[in-house]
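Written below as structure tokens is the structure these notes are about.
With one protein chain removed, the remaining protein chains of the complex are shown where they sit.
Right, chain A next:
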Amino acid sequence: MSTPSSYRVGVDIGGTFTDIVLLGADGTIHTKKISSSVGDYARAIVDGLSELFQETDLAGRAIEEIRHGTTVASNAILEHKGARVGLITTKGFRDVLEIRTLRMPRLYDLAWEKPAPLVERYLRQVVDERVDARGRIEKALTLEDAERAVDALLAEKVEAIAVCLLNSFANPRHELMIKEVVERKAPGLKFSVSYEVLPEIKEYERTSTTVINAYVMPIVASYLKALRGGLDDAGIPAQLLLMQSNGGLTSDQAAAERPMNIIESGPAGGVVGAQALARAKALPKIITFDMGGTTAKASMVEEGEVSRASEYSVGAGIMIGSRLLTGAGYMLKVPAIDLAEVGAGGGSHVWIDGGGSLQIGPESAGALPGPVCYDKGGDMPTVTDANVLLGYINPKHLVGGALALNAGKAKDAFETKVAKPLGLPLEKAAYGAHQIAASNMIRAIKAVSTERGRDPREFALFAFGGNGPLFACGMARALGMSRVVVPPSAGLFSSFGLLYADVEHHYSRTFRRLLRQADLAEIERAWTALADQATAQLGAEGFAGDRMRLKRSAALHYQGQSYELTVPVPEGRIDDRMVGLLEEAFGQEHEKTYGHRAGKDEPVELVSIQIIGQGLREGGVPERLKPSRAEPTPPPPRRAYFGESGWTDTPVLRRSDLATAKSGPLIVEEYDATCVVPPGATAQLDSGGNIVIELN
């Protein structure tokens, strides 16, 4: 199917830049970084592609497919620019969406404000109905009441309707009744019904998820329509695939129907790319580390599988230790690659608190005014300023030459605001700031490893993002990790990683049964129903049976526990033998994660059943890549500061210079990232062009 003239495109839109990567079937790579066109994100993609075509003499027809990671949906939520949504819910429960869980993310904070509900109270209608926990209808919904609720919302001119009734996961009849009324009274109006988007127990999580889906539906649909139109006009008929929060791709039609699945689309690409390279390189255990200008994110890939969280909060902000303190942002219960995030990036402020202690962030200088060395009016020292003073970052300009730097200003600011108050020489203060930033980010790595009973020393650190390769070696050493891997195009890796993804759809359903008392045939039927949904969706997207792969898993806990662990379910009938296998797999996972397991007699409860349907595409990414961009001549060696080794003359190299192994200290400067290899470490390219650094 792929010919040398056929290309795949990865496009990642960030707040500042739109990154485009073109990959030919023969491994040729073209990259492009252009300013994002805020307000009309689709334009930057079409313009960027057109420019790339001119530079490369390619035609739109050469593009086989476009894979896209976007923050359109999450921005709509963060900026409260989604649709005017009406919500219909059960009488007595009008405020579930607004009461949330009662919990706040900050203790002792009198100034805390709850995030405003995405549907204001007067747009929340109740209907008089009741279904009990087992799905029995106690009070039937009347058609009149359903129509009254829908009419009331239509009179308020809502742009979308969300429906979430109590216990509907156990019996959707009333929700489906309301859906019919909406379809009849307002054909074409966007709507989101909880049983269809999330047939799972827990009313707040389900309501919030259903509302978010409705809230971003119109904006995502019109964005995708504009993008499709722009591509068609530019003569690019290629299929458009969207990256989902779970790390799988989906068609643009499916994304428009379930936009809740693409909300954390942005950071997923890099992790999926790391997963693919880890599989190719037979690295069984990696921790990904993605650091940009304002945040750093970590995730774990074990035995070739990314780890996923079943829920997360959109726009929860970044707080150290935040995994304990929930309540911020907007709850979304859809599977997402499990990322731990800390508010540390190149722009994070370096400051001294009232107790005389050096602190990093969480405030950031952002893109404007940016670090002091950008010379755009920033006067607060930042992590990037520290890296310039330490000689890690080119003191004259950011690589590529687009941005001139003023190292003198950074030095003055650091001297007066950090070094003098601490009574430390400048380089010690800057090195301290670098180390503390690293130690904050180490919390993210621990969150995805030790907090789950995994020992980071058994993992390789896979670093990308503009600043990831600069910090990776120091962090790996502090954690006792012995290997760091820096992929090609590290600074563009979020868009590059899109090229490795498969089409993937996740389905789950609450199914609470004690395993040893359950009707196994009933469980089998429920799983089959989910499998049918998955194959129907994949079939609609053009996958033949032999290109589909279904993976079952089950969320289980000991009866009485309120938290589940998910274990894979092997192929085969659900019989007593399978129940035994599941109980054992759960017990092992419990022991691995928490250090203990209960006795064999402790009843294990099935909580939900899940299926992942994957559509496997032909023609993967070639191992050997051929970047079209020529490497610039590297600058001369410069002095860099490495703690105990002090100031050291450090060569600055191109990536290709590492074809043979070289010992640190050395710095690799590239178009999109800087990689620092400290003294005592050895760096060499592998066959795929990754920089592999061994620490001793």
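The working rule: a contact is a pair of C-beta atoms (placed from the backbone, for glycine too) under 8 Å apart; a residue touches a chain by one contact, two chains touch by 3 or more; residues count from 1.
In the analysis below, contacts and distances are computed from a predicted model.
Engineer: Mind telling me which option in "Toluene monooxygenase", "N-methylhydantoinase B", "non-specific serine/threonine protein kinase" or "Cytochrome c-type biogenesis protein CcmE" is what UniProt lists for the chain we can't see?
Structural biologist: When "Toluene monooxygenase", "N-methylhydantoinase B", "non-specific serine/threonine protein kinase" or "Cytochrome c-type biogenesis protein CcmE" are compared with UniProt, the left-out chain turns out to be "N-methylhydantoinase B".
Engineer: Touching the hidden chain in the complete assembly: which of A:Ser35, A:Ser222 or A:Thr450 does that?
Structural biologist: Touching the chain that is not displayed is residue A:Thr450.
Engineer: For the chain left out of this view, which of A:Ser35, A:Thr101 or A:Gln588 touches it?
Structural biologist: Selected residue, touching the omitted chain: A:Thr101.
Engineer: Tell me which residue among A:Thr28, A:Asn171 or A:Gln561 touches the hidden chain in the full complex.
Structural biologist: Answer from the full complex: A:Gln561 touches the omitted chain.
Engineer: Write the list of chain A residues that the hidden chain touches.
Structural biologist: 92-96, 98-104, 106-114, 120-122, 132-133, 166-167, 169, 201-205, 321, 323-327, 353-359, 422-424, 428, 431-432, 435-436, 439-440, 442-443, 446, 450-451, 512, 558, 560-563, 593-596, 598, 602
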